[in-house]
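Structure incoming, see below.
Here the complex is missing a single protein chain, while all its other protein chains stay put.
For reference, chains read A, B and C in written order, and residue numbers begin at 1 within each chain.
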Amino acid sequence: MKVGLSADQELLVGTTRKYLQDSVPSDVLRGLRNRPEGYESDYWTTGAELGWAALLVAEEHGGGSVSGEGLRDLALVAYEFGRQASPGPLLGTNIVAGALSRADGAAFESELEQLVSGTAVGAWAYAEPVPHGGLGEVAASAVESDGQWVLSGDKVAVEHAAQATYLLVTARTGDGLTQLLVPTDTPGVTITPQRTIDVSRRYARVALRDVRLPATALVGVAGAAAADVELQLQAALVIQTAEMVGAMDRAFELTLGWLTDRYSFGRPLASYQALKHRVADQKLWLETSHALADAAAVAVQSGDPRAGELVSVAKSYLAEYGPELLQDCVQLHGGIGVTYEHDLHLYLRRVVIGSALLGTAREHRLRITTLLEARKGARKVEA
Amino acid sequence: MKVGLSADQELLVGTTRKYLQDSVPSDVLRGLRNRPEGYESDYWTTGAELGWAALLVAEEHGGGSVSGEGLRDLALVAYEFGRQASPGPLLGTNIVAGALSRADGAAFESELEQLVSGTAVGAWAYAEPVPHGGLGEVAASAVESDGQWVLSGDKVAVEHAAQATYLLVTARTGDGLTQLLVPTDTPGVTITPQRTIDVSRRYARVALRDVRLPATALVGVAGAAAADVELQLQAALVIQTAEMVGAMDRAFELTLGWLTDRYSFGRPLASYQALKHRVADQKLWLETSHALADAAAVAVQSGDPRAGELVSVAKSYLAEYGPELLQDCVQLHGGIGVTYEHDLHLYLRRVVIGSALLGTAREHRLRITTLLEARKGARKVEA
Amino acid sequence: MSEIESVEDFRARARAWLAENVPRLGPDHRGRSFVRPDDEELAEVAEERRLQRLLFDGGFAGICFPKEYGGQGLTREHAEAFDQELAGYAFPERLQVPNMTPCATVILEFGTEEQKRTHLPKILRGEELWMQFLSEPGSGSDVAGAKLSAVRDGDDWVLNGSKIWTTGAWWSDWGLCLARTNWDVPKHRGLTVFMVPIHQDGIEISRIEMLDGSNEFCQEYLTDVRVPDTDRIGGIDDGWTVGTRWLLHERSFSSSPYALHPTGSNSYGSAQGDPADNLLALLDSAGRVDDPAAREDVGRAYTLQVATSELDRRLHALILSGKGSDQLAAVGRLMHGVAGAQVATIAFELAGQSAVAGDVDDDVLGDLGMRYLLRQAGSIGGGTTEIARNVISERVLGMPRELALDRNVPYREVRTAPSGGSSGARR
Partner (left out) sequence: MSEIESVEDFRARARAWLAENVPRLGPDHRGRSFVRPDDEELAEVAEERRLQRLLFDGGFAGICFPKEYGGQGLTREHAEAFDQELAGYAFPERLQVPNMTPCATVILEFGTEEQKRTHLPKILRGEELWMQFLSEPGSGSDVAGAKLSAVRDGDDWVLNGSKIWTTGAWWSDWGLCLARTNWDVPKHRGLTVFMVPIHQDGIEISRIEMLDGSNEFCQEYLTDVRVPDTDRIGGIDDGWTVGTRWLLHERSFSSSPYALHPTGSNSYGSAQGDPADNLLALLDSAGRVDDPAAREDVGRAYTLQVATSELDRRLHALILSGKGSDQLAAVGRLMHGVAGAQVATIAFELAGQSAVAGDVDDDVLGDLGMRYLLRQAGSIGGGTTEIARNVISERVLGMPRELALDRNVPYREVRTAPSGGSSGARR
């Protein structure tokens, strides 16, 4: 349940919902497990026509949002994706498009046009494998050499990298970060699909071996991209948590319906107090998740100085209670809840993936403490 | 519920239980909060006559146990202490007496006689304050100088130190550990009562400032006491977990009785399924706690090579589920459960103290992992 | 009706007035400690009455109460602006719950014109301090199972019985009292609400000692207490109509516009400073700034604290927008209980052994053991979390109601707990 949407936002949500329901109902979704791409390209371009990939792009670069608050609109779309466990490279494409628009929309005009129209997919190559698997650890290197950039390293869990035309790679240059836009057909780039627990969403490992790129591949400032990366992370977490809440919401609805319809010992399951109290706890977790995901979206959208804390608070809460809620929904369904034919696992997968990528609950708790210390330190300096 | 006790053990348990019920019923216990010592000295010497302080002392040094398995008998006594939230320096006196008997019972004949008869109290000074507050951290130093020992450092949470005649101090000598028996009236020893959450059990900080002791104060081997300390820790954890289980047991009984007796909306509380299911979880935690505390006692008693793991498994489980069980008992009692007049808090305090001293759940989990690695390493060396 | 002042004008005026008139809290103010000598407690109550009077005289008392009863006649948005401005200032903490809500709000909603004109201005001036005579020994969560009886005698009613868990009855003035006036009808249909002056011959106040030694809660024994019928609130035997709203106000205290909650205060409106600062101070005192497990604990506790306030904000918006029923307040009540207990547990674990055996002068860590022992209090007082879960499942989500064996049965025939008039706090 979302409060305070404008009419335009209600329209965006309604159109998106109807399109998702019609084009990828759950039976279609179940079949997608056998498709390497996880979605049909038509599906994505039509979605892009609804504005899905334009929301973080400035109007002068071909983007735009219904409310003027693109990230909040995008969170509404992501929420619908969660409610339907929908396929498609929503997160990666938007993060890449947003980064290009913010850095230099004019220079990346052609790429932005393709991303916004859905003819190209973008993927953000950020996370790295063990032993650099921690949130924010970047070991991949970008070195400037003769007016070119040379990129090396390994990235994992890159959403839809194998379907992408462009990778936005976050790398290290000395002590700072550098971001480069890398067409996936650049020599030295090897993309290997990974196994994943989702039915339709795909992830890949990206190996970068002396990948040579022109100076124009640079997104933002060389060696000084940390603030951009933080903004991307915040936006990605807003999308991720919104989607998780959507999936939680739908799973909760299914469970409440199930308990009402099923009888045991002559009574509806919903009449058993032990189950009622668990559903009450689920409701608590769900409402709190809504509250935190919304608060994070508002904070990042408005550039609130506490946005970094709030996305991590939202993520640390959802990564803990989202999977718990879903697993309890499974338990309340009984055996049917772990069958492939039932819908519940579609939402379970989406929530569980969200809990583990872009930082675990634990990593975000640690991040919160570091941010709180920084805030306290800054206040002391002011005083 | 204890399984497989011998007739002699049943007698020890029965005598102890009756004595505790008669001498320190809960109204007496409540009054003890205002007594600095936390117990009457008569109470303790009479208890000692029942054998409470003799169980870890060899027969040739004036000790002995009914079953020949002193630690298991002591765990039965500690369990009764938990069930009645009874006062007295049970843990410290036994640990000190056991260590003296094991090291050189003949040399410490007089001290052992006093401890076993209850005319002296022993306290084990082991834990240290921040920044050395972690389980097993020892910064206090024992230095040999001119045939004397010089002891310096700080100890905290020393059970009944202010009531003790003898402290067994665990200190560091170079890379190894040294243990010294320190009469509490030795110059340089300052004992300051600490505040504690228990009604009758007392803890103190012990400051040691250039405390000079004769060579005969040495217990065991200088600089090589690590194995002794580990044995003491294991025995102490057996006593502590047995006591915690006793307190959990009693709180569970009280709660089951309360739910049966009280009515709400015309029905006994015990008929509400949400409460029934929580009580079922409590029963699970309680039975598992019994199982683990017993297994730890058996393992330490028999010198099982996995004894170190098992005491930590027992402690890590009890430190987590003991307080949870007690707090849920409080919740099921409602407001009455947090009043001083009710008995429940007596058990709550005992379980919570146990959860925090001699290593927290977290510290024991870390210890388990280290022990498992050591076991694996040892197996590799063998193979 | 006249135009009301804009929120921003009001905010500016409040800011200036507060800076001029109200003492600021010190930087190390840590909120009320619950164990203190009675004379200190009385002095604090007197000071809070003075602060309330100060607010009243300054035109800031009862922001959402109508002007004709001494309030300011402003909106929830004004109340929120004032809460934000109030952060960091001393305020009459004890006079908020249950005095302003639910007591004053119940009078506002159900009182006669005369009752409202008599009592509300006095409450808003800090002259009358109200408490709830609601729970009874033995009734537990079943508030409507009240057995304190009121029997009509001419123009009066004669009250006999006992109430329990009344906060600070010994320093308060009036009790809002739920009584049984009819035993021959089902439970909910035989109740009536009365206003009762606390300090009078027929009322014996007994203080209940909690496990931490505090004794702010009281039990009252009423013996032949006469209450004029004009001090009845709502209809005879219709007390449950009042009672359901009363309980709803109680559950909603954390988002009520009728009580002050300075921004940054904890869930009970107590000024605790920024939770982040408290957690970081704890981390430091425990000597665990570099311990990742402890750092994770700080992040977890902060998450729960932010989650609680963001949930409150959302529920409040849902209820206000009409998208959610008033009963959603139970979700907030559950969160305050659950998260409060979790935060107390985390703080306890951060402190480690110092929380159970600490130096006498260790004020940061030394209290945490006792707070942990009391951690369930926030899940019991003000309606248990169990009742909140019932409300959420049944009234918010529409799941089937629990079987109640006391429905449609004359109350005198219902099996109840063995309570009588004796203290439920005694074993």
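Keep in mind that, in the parts below, a residue touches a chain if its C-beta (ideal position, glycine included) is under 8 Å from a C-beta of that chain, and two chains touch if they have at least 3 such contacts.
Quick caveat, the model's predicted, so the values are computed rather than measured.
Participant: Please identify which of the visible chains the hidden chain touches across the whole complex.
Facilitator: A, B, C
Participant: Just name the one of B:111, B:294 or B:328 that touches the chain not displayed here.
Facilitator: Among B:111, B:294 or B:328, only B:294 touches the chain that is not shown.
Participant: Sort through B:109, B:210 or B:373 and give me the one touching the missing partner chain.
Facilitator: Here the residue in touch with the unshown chain is B:373.
Participant: What is the set of subunit B residues that contact the non-displayed chain in the whole complex?
Facilitator: Residues of subunit B in contact with the hidden chain: 1, 3-4, 256, 259-260, 268, 270-271, 273, 276-277, 279-281, 283-284, 287-288, 290-292, 294-295, 309-310, 312-313, 316-317, 362, 364-370, 372-373, 375-376.
Participant: Just checking the interface: what residues of subunit C touch the absent partner chain?
Facilitator: So the residues of subunit C touching the missing chain come out as 291-293, 296, 403.
Participant: On subunit A, what residues meet the omitted chain?
Facilitator: Missing-chain contacts on subunit A: residues 127, 129-131, 133, 156-157, 192-198, 203, 205, 261-267, 269, 272, 274-275, 323, 327, 330-331, 334-343, 345, 348-349, 352-353, 356-357, 360, 362.
Assume only the chains that are shown with their structure count from here on.
Participant: How big is the gap, in whole Å, between where the Cα atoms of subunit B centre and where those of subunit C centre?
Facilitator: Once rounded, the distance between the two centres reads 41 Å.
Participant: How many angstrom lie between the CA centroids of subunit A and subunit B, rounded to a whole number?
Facilitator: Centre-to-centre distance between subunit A and subunit B: 51 Å.
Participant: Give me the residue numbers in subunit C that touch at least two other chains, ranges are fine.
Facilitator: 386, 389, 402 - these are the residues of subunit C that touch more than one other chain.
Participant: Quick check on subunit B: which residues sit in contact with 2+ other chains?
Facilitator: In subunit B, the residues touching two or more other chains are 272, 274.
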